[in-house]
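Attaching a single structure in C-alpha cells format; questions to follow.
What you see is the complex with one protein chain gone and the rest in place.
The block that comes next holds chain A.
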C-alpha cells in the first residue's frame, strides 16, 4: 500500500555528507536493504553527532513508513547515552518501538535510564521514567516497579505525574504487579496537585476501576481540583466520578419519577417506563420523606458545570453525560445549549454528539425543544449527519411543533440524496404513528409521494404507508386500491412485498381487486424476488380462505410453482400452507384453525427509534455509540436503594505540611463534624482562582450554588453568619438539616471563642514570638478573637463585606471576605517592633515559655524604629466591645521611608501632598496597604473639606478613605492614613483629591515591594515553603553586587528598603533570606540572596504570584547592584 512512497529518506540525507550522500532509498531499486543498513550502521558508529542524527532521522522515517528497521538495533542502542538531545530522543523513539522484539539487547540501555532516574533535574528524571516504562521488556519489571514507587514520592509533581502514567504500562506488562500498583495508585490519588490528578485517575481506571473505595477520601478533592486539571484528565475524572456517584448517592429523580410517570404514561405508554415505575415504586414507598441531595452529590454537579464551557468537545460531552445520568430532572436542561454548540464543530464531533442527543431526546424531550431549528438539515451535511439529525427531529416532534417539522420534512423529500429521502419518509411515518392528530395528513402526503418519479421514494413510501394503514385499515380502502394499481410499476421488492401483504391482509376491503392482483402475480411469479414470492403465497392463502370460489385455481397454481422453486424457504412455505388451507383427508387438526391463523388481527407495528433505551450505556461512551458493549466497558451501576454512609468521604488531615498552609488559607477545623469538613486544604494554588486568593477551587463553580456547604462550612465559622445565609438561598431543600446543626455548632464555637478571646488578646499583645508554630496558633485564635469582636462591634467591617458581595458574584465575594478575615490577624503581626518594646518584651518572653527564637538582629537594626506597634492597637481593638474604631495610626516621616509626591505645590495651587508607604498594617482592613498622606497647606488661607472622591480603580481594588479633614489652616500640615487594597498588583489607584474649591486627579502607584508584609518563618519552614514554590514560581538571577554592597548588613538594608520583608534566620553567612506575604492575598514571597566570592551574587525569589516575583527581582537587582 505504502511501498510506493519513498520519501523523506532523501530529506534527511540531503547532500550534507557527500561520502554518505548516496541515498539508498531513492535509488533503492538496485541497492539491497542489507547494504543500506550497513550504511546507516556506519553513520551511527561515527563520532560525529550530525552523522548520527542524520542516520537516526532516516531510521525514524523508515519506522514511520512501517518499514522494518529492527536489524539496526545493536547499532542504535549504543547511542542511548549520546549527548545530543535530538539524537537521544530519536533513539528513545526507536527503543520503544523495537525493545519488545530485542529484549536482550534492550537491557543494555537500562542503566542509562536508571542513572537518569537519579538526576537532580526533575525533567530528566521524568523522561527517564517515561522511556524506561515504555520499554516492554518483562525482565525489567522489578526495576520499573522500583522506579515507579520512588517516583511516586518524588518532590516534583511532574515526576509523580510520569509515575502515574507508568502504572498502566507496567500493569499491562505484568498484571501480577497489580496489588503493588494499587498501593502506588492509592498514594498518588492522595496527591493534591492538578498535574497528577488526571493521570492517576487514568491509571486507576485501567488498573482497578472497581476499587471505588479508593476514591472516597479523595472525592471532594477531585471535585475541587477538577477545573484546573488539564482537559484530557478532566474527561477521565468526570467519567469516573459519574460511576462513583451512581454507587454512592441516591437517585435525585426518585420522587419525581413516581409523580410524573403516571401522567406521562398516558401519552407515551411504553414498556420501559412501566418497568421503571415498578422499580421505583418500592423504593419510593419505602421512604416517603422528601429526597435530600447529598452535599457531595451537589458538589460534583456544581463543580462540573463550568466545564460545559470548555473548548474541548470531549470535556463538554463528559459533563453532559454526567448531568444526564446524575442530575435532578430540572437541572439537566443546562447541558442542551452546550451540546447544540458542539454541533457546529467538525463533522465527526457532530456525529458523536448527535448520537448522544438522539438518545437523550427520547428520555428528555423538553430539553432540546428550544433548539429544534439547530437540527434542521442542510443540503451540504454528510448523509450520516442528515440521518442522525432526522432522528433527533423525529424524537422532538410533538403536537405543537409537528406542523413545522412536517413542512421541513417536505423539503427534505425533494433532496437529491436518495438515502436521505428514504430516511425522511420513514421519519414522517414515525411522526404519524406517534402523533395521532397528523396521521391523516402524513398518510395523504405519503400517498402523494406514490406518484413520485423516483422509484426509491415510492418504494419507501409504500413500506411506510403499509405500516400506517395497519393502524386503521377501514378508512383507507381507496389508498389500498391505489396501491394495488402501483404493483404494475413498482419494481423494488420490498415495496412490492408490502403491497401484496396489504392486499392480502385487507382483501375484504378490496374484494374485486385482490383476486386480480393475484392473477397478475401468478403470471410473474417465477421472476420475482424471494420476499415477493413469499408474499404472493401469503396472498394466495388468504384469498383462498376468504374467497375460495374465485381464487382456488390460482392458489393451486401458485403453490405448484412454489413447490419447485429454487429456494428451499419458499418450497417449505408452499408445502406448509398447502397442508394448512387445502382440506384433504390427511390434513391434521390445524387446518380447522387456518382462518384464525392467517386472518388473525395483527397489532400495528410500533415504529420506534433505534436509540430507544440506549441510555443504559453510559452516554458518550464507545459502547453507547456502537450500541454494543465494547471491551473494557465499565457498566454504569444502578442507583443504590439507600445511600451508603457519606462519612467515608470525610478527610482528616493534620499533617505538618497542612498546618503551614493554614497560615495563608483556612483554619483547620478537621475535628468538626463530618459534613463540615468539605473543603480540602490545598497546597498548590490553581491558576483559575488567583483572582480570589486561596479560596480557590471550592467556589470555582457556578453562581446559583450552595457553595456554602463546601467552603463556608469549612471556613464559615469565622463568619458572623451574615454570609452563610445568603449563600444557602438556592438550595434550601437540601441543606435545611445541615444548616441547623451548622448553626448550632457555630454557637458553640462562639461561646468558646469569647472565652478564649480575652486570654488570647493578652497573649498576643505581649508576645513577640515569631516562631511559625506560635504564629499560626495565634493567628487562628485571633481569627476567632477578631470574629467575636466583629460580631458585636465592627459594624463597618461587615457592611464592607456586604457591599462587596453585591459587586461580585455571591459566593465568591463571600469566601473572599472569609479569607481576608481569616488572614486578618496574621497580617496584624507586628512587622517590626520598636526597640523599646522588644526590650520590655524579652523579659516577659520567658513567662510565655515558648520557642527561644530571637528576632534577627539585622532586621531590627535596619527597620525604622519609631513605629507605634499598631498590631497592639489592632489586637486591643478586637478586644474592645465598643463601637469605636481606633483611628488609623500615623507616623512621623522617618528618614528611611521614601516620600512620593502626590500633588505638587504649584499644581495644587498651594496644596502640597506627599505620601509614603508606612509599612504598617492598616488596622481597619488588614489586607490593605497603608498609605500615609501628608497635606501641607502653603497658601495663605484655610483649605477646607479635604477628602477623596470618585476613586477609579481596577476591578478588585478597593480604597478605604481617610476621614475628611475639615480644616487645614494656612501653613500647616496634617498627616492621615488611608488604606488601599491593590489586589497584589502594581496598578495605580486613581482618585480625586477634593478641597472645598477644587478637585485634583491623582494616582498612587505602589512599588512592588510595598505590596507585601513581613512574614516570620523559621529556617526550616522557609526551606519547606521554598521547596513548594519551585519551577515557574522560582526566579533565579545572577548579579554583581554594587560597590557599596560590601557586607551582609548592607544587603539586608537594601533588600528590606526595597521590599517590606523580614529577615529569616539562616545558618550560612553567605546567604540572606527574607520572607513576606503579599498584603492582599497572603501569598508567600521568599527571597534569598547568596553572595559569592568577588562581588558576585545570586538572587532567588520564590513566589506563587509570578508577576510579583518578576517585578520584585527587578527591583532588588537594581537595589543591590547600585
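The rule we apply is simple: contacts are C-beta pairs under 8 Å (C-beta built on N, C-alpha and C of every residue); 3 or more make two chains touch, one makes a residue touch a chain; residues count from 1.
Operating definition for what follows: contacts and distances are computed from a predicted model.
Asker: If you had to name the missing chain as UniProt does, which of "Hemoglobin subunit theta-1 isoform X2", "Trafficking protein particle complex subunit", "MKKS centrosomal shuttling protein" or "AP-3 complex subunit mu-2" would it be?
Answerer: Its UniProt record gives the name "AP-3 complex subunit mu-2".
Asker: Thinking of the whole complex, not just what is shown, which of A:632, A:971 or A:1096 touches the missing chain?
Answerer: In the full complex, the listed residue that touches the missing chain is A:632.
Asker: Can you say which of A:394, A:538 or A:623 touches the chain missing from this structure?
Answerer: The single option touching the absent chain is A:623.
Asker: Which listed residue, A:112, A:401, A:415 or A:609, touches the chain dropped from view?
Answerer: A:415
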